[in-house]
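After this line comes chain A, so read on.
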Amino acid sequence: MTAEETVVKALVEKFPCFAEKIRTQRERRLWADVPADQFEAVAHHLFEQMGFTMLCSITGLDEGATFGLLYHFGQPSGMMIGLKVSIPREKPEWKTFIGLFPGSELYEREIADLYGVRFEGLPAGLRYPLPDDWPDNEFPLRKDWKAKPAVAAAAPAAEVKS
Partner candidate 1 sequence: MALFNIIVFPGILFLVIAGLWFEFVDRRMYARMQHRQGPPWFQPLADFIKLLAKETIIPEDANRFLFTAMPVMALTATISAFFYIPLWSPRALFSFPGDAVVVMYLLTIPTLTFFLAGWYSTSLYSMIGAVRSLTQLFAYEIPLFMAVLAPAMLANTWSLAGIAAYYTAHPLMALLNVPAFCVAMVTLLGKLEKVPFDIPEAETEIVAGAFTEYSGRHLALFRLAVDIEVVVAGSLIVAMFLPFGLALPWYLGIIVYLLKITLVVALIAILRTIMARLRIEQMVNFCWKILAPVALAQLLLNLVVKGFLKP
Partner candidate 2 sequence: MSKITIPIGPQHPALKEPASFKITLNGEEIYSMDMRLGYNHRGIEKACEERSFIQGLYLIERICGICSHSHSTAYIQALEELAGLQVPKRGLYIRTLIAELERIHSHLLWLGVAAHEVGFDTLLMYTWRDRELVMDHLAEIGGNRVNYAVNTMGGVRRDLTPDEIAHILKDVDTLEERTKYYAQVATEETTLVARLSKIGYLSQTDAEFLGAVGPTARACGVDRDVRRDDPYAAYGDVQFKVCVDHHGDVYGRVLVRVGELMESYSIIRQLMKNMPDGPIAVKSPRRIAAGEVYSRYEAPRGEDCHYVKSNGTDKPERVKIRAPTLANWRAVRKMIEGNYLADAPIIIAAIDPCFSCTDRAIELVRPAGAETLTWGALRQHGIDWHRKQGLDFAELNKKLNTQLGRVK
């Protein structure tokens, strides 16, 4: 049995709802959609029981009616699993994972800034990466967001001293 099959089997045993949803793309690359209510349990299980101790990145996705949050967990052996959870666009709220993966702080702040997702439990801190004078309720990575002149103000070169 390949390493990928082992991981899939272990996961399906613990969370039967995965049976259909895990996709093996190639060596060391697994993908799965996870229901929102199961996500925390799955993440803890991966971290505590299966050696997926690295959180490589959190990717925000704009999928129309929902926002996707794609968590990539890795094992030191190189195995990667991408877990996607969808949260509704009208109520973009999700939980922070800084207790389990402290490194997720900046990734979460980034998504909060760029997509407007609120992370419950994320301590107040300096914003990242948008500028301090960025207007509220402008989330540049949402698909319906277009750079407005007010934001991308490109004042012409006033005078070029030569």
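The definition used in the following text is that contacts are C-beta pairs under 8 Å (C-beta built on N, C-alpha and C of every residue); 3 or more make two chains touch, one makes a residue touch a chain; residues count from 1.
Regarding selection, all candidates are chains of the complex that A comes from, given by their letters.
Note that the structure is predicted; figures quoted are calculated from it, not measured.
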Name the candidate, out of 1 or 2, that touches chain A somewhere in the complex. 2
Considering only the defined contacts, which chain A positions touch candidate 2 in the complex? 25-26, 28-29, 31, 53-57, 59-62, 70, 72, 76-78, 80, 82, 101-103, 105-107, 114, 124-131, 140-141
